[in-house]
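Removed: one protein chain of the complex. Kept in place: all other protein chains.
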């Protein structure tokens, strides 16, 4: 299986965590394309919500930005950031929050602020955007990221968006109202899932043709495997591949063709 | 001078306290008709704001309610209660706040909640509405009311909307940001004005043909007169009378014809 | 708050049966003599839902009707007001007779409580009501506010208003699509925040429009479908109050209501019997009180104000 197919499958697999009818707070980047895939494939009645204030659009392929006219298309509301992140997300109405990030640690905390020390940064990253809000208030959190060792450290240099913070009670201790969300991290090698008993990610699924050893070699934190071992991510169907290729990202904005 | 003319002059005199360009938070009842008079007479560029969310309408005679389509006409915004009372009034942008009330006491506090004891009311009145907000946050407060002794007690049975509360520092002590507003109370007999040194109303103007004695007999609190004595309210011009009669309240909604 | 994108068109009877319970905190749409949710108020009375807590800003005859029918244990609002037609008389009498608990707030304070609720916040700050009996009177509101010091400025007290999330709100709008995307035209008062703060939202409307109309001008949607549970097509659903773009208020019928509400007793009971209990639905009430010529005159007066 090629890297290209793994990339495709990462997007398709992430989309599988969105159910029809879900209200989904869609962060920028890969979440936009995976959510669009879900909308076109199996969740036509999902509510695609973008932080800039766009609610329920019928997205035109392929949006590159939260301000893209493609995510304004036939929306049911062109509102404000507070319409999206306040009245839907902070209000507790987001079924799914979908983000990406530069670092994801074993507690599913996400860093999109800084590599190195905050006050003496090695690399300054763009910052939270809506990601902190999305990870704080969504009932289910999806995180999508290409699998590289530096992206998966034991501990984030900076916690921008909360996972389980430091353990099973981390969110509760911090005062978050959604204190035990489902969290799935979908990469081009595997799917991690939160174990609510430990607050840590475990290896729930693995991509076809990828070995546990591959994942270990590309991950900075300890790989935990359940007794039953990881499932294998369902192969993409030809229909899924061609939908992604032809109707979701036809010009290869996100994915190599 | 007839009672009818005194009523007319009450409206006209109240309107004189509105300058062209003022942002005016207009309460329901007599303030609506007096503000409309101002808009048509000398303040075409005032911004007429009604708590239901209507901003800057060209008012059609004669509005009877804050939900009247006549105050929606050619507005520059049909917004929300928060657009009007929050983003304009609480934000500190109201030049003038214009209300009425069932009781007005010597500190210009207004009661529109209850006659008698709150927990054992003699007469239950409608309540604050936006009046408390208007009296709290406007830089200048206008109060219009027909002059009856029971309307002007020494102390309100209940303070719904703050005047100077209990003295010159009353508003400051209570924590109000507008702590020394101009306040004028316009009746069909006189105009009271706040003396900022005492926080009390004094008799600033008197209607033509009305005596100080008349005012004393019809007021429950002590009448304070400045050294120079009250001015006489400027007689209405024939133009003002006919504007009021023909274009502001042509069918006698507020004023007997 | 049915977040799903499904068709939600039903009758007022079905909606009230499903979403209003005895003991519910009910958010009241409209203001004074404009766009009150009359059809749903009638239906709640008909279904005899008890011990309601009614919350809103300027509550008018929709509230008064439920109070008059003996269904209300408490109101939390800014006014009980039918403007030039007087106070809401059944409410007034009930308060005067000590039969109804009231919690008084300023209108902005009520709107801020809904705003907090709509944003999932525990409270909203305000500088309104300070120095007045609205926050000092008898402590009746004291579980709904506290006064704290502004942490960034000395001697600057701030009122924290507790969030208010109605169990169900009733609103009459001009338009909605079948999924519950709602368009309110003209003044919008506290209704957007109240709806977004509510667990359930029931909307009657003058017209059910095609969703394409919503999607062709998405700036106009005042309440997106994710907050709405029931869409009820009810022409004249705000009658006898006015509905912008459709009809003005009916001064005669409001006066009639105020007359019986002022008197109370048998006369009021007869009004309820004739016009609410005795009607199987709101259309039957309308057919009793409005003939086509009076309809036309209310429509024409509105038209004359729209140029």
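Going in written order, the chains are labelled A, B and C, and every chain counts its residues from 1.
Basically, a contact is a pair of C-beta atoms (placed from the backbone, for glycine too) under 8 Å apart; a residue touches a chain by one contact, two chains touch by 3 or more.
The structure displayed is predicted, hence computed values, not measured ones.
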item: Option from A:8, A:48 or A:158 whose C-beta touches the chain left out; value: A:158
item: Residue among C:31, C:62, C:106 or C:126 that touches the chain left out of view; value: C:126
item: Option touching the unshown chain, where C:48, C:150, C:255 or C:294 are the choices; value: C:150
item: Given A:14, A:36, A:54 or A:244, the one touching the chain that is not displayed; value: A:54
item: Identified contact with the non-displayed chain, of B:16, B:70, B:90 or B:171; value: B:90
item: Subunit B residues touching the omitted chain (full complex); value: 21, 23, 45-47, 55-56, 58, 72, 74-78, 82, 86-88, 90-93, 95, 137, 177
item: Chain not shown, touching residues in subunit A; value: 28-29, 50-54, 60, 64-70, 72-73, 78-82, 85-86, 89-90, 109, 113, 118-133, 136-137, 158-162, 165, 170-171, 173-177, 253
item: Chain not shown, touching residues in subunit C; value: 116, 120-127, 146, 148, 150-153, 156, 158, 160, 162, 185, 219-220
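Here is the rule we use: only the chains that are shown with their structure count from here on.
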item: Most central chain, judged by mean C-alpha position against the global CA mean; value: C
item: Greatest separation from subunit C - chain, by CA centre; value: A
item: Subunit A and subunit B: spacing of chain centres that average the CA atoms, whole Å; value: 57
item: Approximate Å spacing (C-alpha centroids) for the pair subunit A, subunit C; value: 40
item: Contacts with 2+ other chains: residues of subunit A; value: none
item: Residues of subunit C engaged with two or more neighbouring chains; value: none
